[in-house]
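All protein chains but one are shown at their positions in the complex.
Lettered A, B and C in written order, each chain numbered from 1.
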Amino acid sequence: MDVGVGIVGYGLMAKAHTFGYRNASAFGSLAAKPKVVAMSGRNPVALAAAAALYGVPDTTSDWRTLLDRDDVDVIDICTPPGTHAEIAIAAAAAGKAVICEKPLAASFADALAATRAVEDSGVANAVGFNYRRLPALALLQRLIADGRIGRVLTWHATWYTDEFADPEIPFDWRFDLAMGASTFADLGSHLIDLALTQVGPVDAVSAQTQTTIAERSGQAVTVPESCSALLRFASGASGVIDLARNAVGRPCDFVVDVSGTEGSLRFDYARLNELWFSHIDDDPELYGPRRIRAEHTTHPYSANWWPIGQGVGYGSSFVNQVVAWFAEWPPKTWDPDFAQGTRVQAICDAMERSSLSDHWEQVPTFDLNPANKL
Amino acid sequence: MDVGVGIVGYGLMAKAHTFGYRNASAFGSLAAKPKVVAMSGRNPVALAAAAALYGVPDTTSDWRTLLDRDDVDVIDICTPPGTHAEIAIAAAAAGKAVICEKPLAASFADALAATRAVEDSGVANAVGFNYRRLPALALLQRLIADGRIGRVLTWHATWYTDEFADPEIPFDWRFDLAMGASTFADLGSHLIDLALTQVGPVDAVSAQTQTTIAERSGQAVTVPESCSALLRFASGASGVIDLARNAVGRPCDFVVDVSGTEGSLRFDYARLNELWFSHIDDDPELYGPRRIRAEHTTHPYSANWWPIGQGVGYGSSFVNQVVAWFAEWPPKTWDPDFAQGTRVQAICDAMERSSLSDHWEQVPTFDLNPANKL
Amino acid sequence: MDVGVGIVGYGLMAKAHTFGYRNASAFGSLAAKPKVVAMSGRNPVALAAAAALYGVPDTTSDWRTLLDRDDVDVIDICTPPGTHAEIAIAAAAAGKAVICEKPLAASFADALAATRAVEDSGVANAVGFNYRRLPALALLQRLIADGRIGRVLTWHATWYTDEFADPEIPFDWRFDLAMGASTFADLGSHLIDLALTQVGPVDAVSAQTQTTIAERSGQAVTVPESCSALLRFASGASGVIDLARNAVGRPCDFVVDVSGTEGSLRFDYARLNELWFSHIDDDPELYGPRRIRAEHTTHPYSANWWPIGQGVGYGSSFVNQVVAWFAEWPPKTWDPDFAQGTRVQAICDAMERSSLSDHWEQVPTFDLNPANKL
Partner (left out) sequence: MDVGVGIVGYGLMAKAHTFGYRNASAFGSLAAKPKVVAMSGRNPVALAAAAALYGVPDTTSDWRTLLDRDDVDVIDICTPPGTHAEIAIAAAAAGKAVICEKPLAASFADALAATRAVEDSGVANAVGFNYRRLPALALLQRLIADGRIGRVLTWHATWYTDEFADPEIPFDWRFDLAMGASTFADLGSHLIDLALTQVGPVDAVSAQTQTTIAERSGQAVTVPESCSALLRFASGASGVIDLARNAVGRPCDFVVDVSGTEGSLRFDYARLNELWFSHIDDDPELYGPRRIRAEHTTHPYSANWWPIGQGVGYGSSFVNQVVAWFAEWPPKTWDPDFAQGTRVQAICDAMERSSLSDHWEQVPTFDLNPANKL
């Protein structure tokens, strides 16, 4: 059975999502096979070129027309964060399932509005936190869930890139808070999604930000390049997050350290096929962590990929999320859903507020509406 | 323009090759778009399942029928090594372009016969030495070609896997020398292909092999699990190769070290997006190698992939070779071609002979036939 | 010329300090040669055993008697933090130069009192922040001072150990805040010393702590095992520090990341002879950090050690600080001195207060007394 997908946007994320759709059936067992039937964008030349590269048969300059097509079952939103909520709300109103790139929105309010919209319409909804689909990170989550490190005590994550290091980079939407979202939301939302799945809810945060280059192309930059925060988890665990987009020579170095009463785990994206694990009962003569090669057939997503040791890359995360979302059809629920995207955004919201205040800020809470169809 | 591909075999290599065909147009600029039109295999149930997974529309139990199809322009051989030559010769005779998984054959004689066949028929021909398509290894080759390490003095490569470590693995064709080829040819051919491109021709070798588990499922194992060799390059450089398929806990650890008069390079497959480089004129205060992240837009194959730092995996090598082969159509020549596959096999042949004799063995040479159409 | 040293305490730090005195003249050029003439401690059997191991000729059960000896020029304090100030003040009053293990005290008030005492008496004074003596960390500092990474923007440090992971470890002074000092002061003081030398003064901090095991041997544990803080430097740079003493399988993993407008640096104690460096003008084709082997003859402390590549260990830091302190005699000033120790303690103090309040705390400042002899 084929399921039609309409993609809003044609940039890097559209490239990654089409990669996922194109390859999912080769690496997993799907109940329905997604087919990208059309892609929208405002620059017709660039859109046509992208459609040719990604093998998308149809294009439109108006994303709203995708909502009217009977052959579109799923709207996949690959545009800048500031546009996500409007498109998601319209898609939900049109009764389409919605997949939205992270972050779900550029603000907590928008994220919540999008969540209310999918609740009201009862459509399946998902957010593209793709990194959790890497086998090593999925294994990390599973080892915690299986109690392998006991009760989590501390969680620590960093993400350093140099995408904003050069002051000559001209202004674009990534430097505009309302369109590109904060660095907490852009880089951080992936890590916060991981924190929530690995440790649970966050109660409060204390944060700081730093804007180094205040202006580009004569326009004010409203997105601080670097930021960091302390986290208090509801469980009593404590956390730290440190993000910078101006760290010279560091292309995409994200690291997660989780430590519990009985063990510790460490993931470093630069070695994305590996996971470090220590347990308190390890043989003392062999003291030291195991460097797990997270491609064993027993590992998440791995049974259908390459032989162990060959290694997957970034693209595999997009394949794996399609495999997860299309494993049954129609889907009952998708995971991570808009509610999760909104939980993440609530934490970003508190971080943004704390960076302006001089104190800890509570993370706003919200109830899922049980009267709604979700 | 579409080019029809018929794949012989439906196992892991067919999975990898179809991955390459499926994704090439998204990551490169193709003159013709390859379409896999049919796949052959003897087990109809497994074949049908594989075809469904890989999205191949047609299947046949007899690979020879692929040769008769007008919609097949290219025969892609993904069967065990011992079968390659016969299929390649038949494909050449049928006027089809031929892509053959490595090693080109299970013996030098067979490899040479296949080369003579493509010479005679003038069809395009290629061997699937996919690892040279990894950006980091392609960059390594480019840095040498650009003189960045001066004249190569020493070349050293190791490959350790544990695929044969467990004595309980039952006998299959990989343990049969005539079908699976030697370990020199199976693992080693990739490395020897790299040696030839990085250092040039090899004159002579001294080799040893070791068979640890002589029998499986009651059948004699004829493929030594581990082997090693010294190499004398025509340039005066010296080389070492060390291979083992019974190294516990090492899934696919291959490493290449090349050292020259002005610099050194190191590639470690476990970090396949990286390359280490030192130059003799490096600032002494910064003494130590650079760890190049081989995903810069200036790096081979990288401009059309993901942003730097995201990382590619094993699959990318298969995509990149399709991009290289279909960049122009019809192809004038393909690289690496059967002649290269035969050069590799000649070295394997000398290694196999040396492991039985007590001395160095000359690498057999052969002339490409200028009277032929190639 | 020989200089007499009396050591207060006979535990691990006495072992490390005597290692430094014993070896300094072999690895540096000294104006005076320190000789440990006596060591004090309350357990006579353990003291005698330690003195024999370390080659100390005399012992005493009362550290005050060391102050009376004419052959003691320097008092070296190797006891628990809570005892440092009293001993230092007495030593200063006796006119002895004072070397004090870090942290200078268990509180800011005590540290300041010790500083006032050495100011009043005009004796040379130093704090044993030994890690800054590692060649790689000294080189890191020099590269920053030389402008190699431009203006520092962000500073990030972590330290994970498992020394407190086992709940069965019985109570000792390390679990007593008044004697062992906080984790900010014990582990953190080394890192804060580095922060001050690498980035400059800190204005304010926001901190949190976590106590996991509240009681040992029936006694209340008053030292939280893990803690973290955000830092605002006076320069506008921002910082993060994360410390845990209950991270299973991590013996002494401390890492410092410093990022500036033109480059970045990274030090990882598990590879203490190495330093990572990227510069914004690095050749794009060689994109990626250099892994400096910090043993070149041009590197700090390295000219008189082993040939490059051989590697030094923990002990070398204690040798190097003796080399630094005894390079001239009598010393004009020592570095780092008690004032630096007090600056560090002021930051610890703010962190401790912030972990109890809900907001950022200012780092207390203090003036060096110009009327005093220092």
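Criterion: a contact is a pair of C-beta atoms (placed from the backbone, for glycine too) under 8 Å apart; a residue touches a chain by one contact, two chains touch by 3 or more.
All figures in this text were calculated on a predicted structure; none of them were measured in a lab.
J.: If I consider the whole complex, including the chain that's not displayed, which of A:35, A:296 or A:353 touches that chain?
T.: Residue touching the chain left out of view: A:296.
J.: Quick one: say which of C:12, C:31, C:145 or C:220 touches the chain that got left out.
T.: C:12
J.: Which candidate, B:61, B:261, B:333 or B:369, sits in contact with the chain we can't see?
T.: B:261
J.: Suppose we count only contacts with the excluded chain; which residues of chain B make the list?
T.: Given the touch definition above, chain B has residues 149, 153-154, 156, 158, 160, 165-166, 206-210, 212, 226, 228-230, 232, 236-238, 240, 242, 244, 246-251, 257, 259-264, 278-280, 282, 287-289, 358-360 touching the missing chain.
J.: Footprint of the hidden chain on chain A, which residues?
T.: Spelled out for chain A, the touching residues are 139, 274, 277, 282, 284-293, 296, 298-299, 308.
J.: By the contact definition given up top, give the residues of chain C that touch the hidden chain.
T.: 12, 15-16, 18-19, 22-23, 25-26, 52-55, 161, 163, 250-253, 269-273, 293, 295, 306-316
What we mean here is this: only the chains that are shown with their structure count from here on.
J.: Which chain is most central here if centres come from C-alpha coordinates alone?
T.: Most central by this criterion: A.
J.: Using CA atom averages as chain centres, what separation in Å is found between chain B and chain C?
T.: 54
J.: Round to the nearest whole Å and give the separation of the Cα centres of chain A and chain C.
T.: 41
J.: What's the distance between the Cα centroids of chain A and chain B, rounded to whole Å?
T.: 36
J.: Residues of chain B that contact two or more other chains, please.
T.: Within chain B, residues 293, 308 contact more than one other chain.
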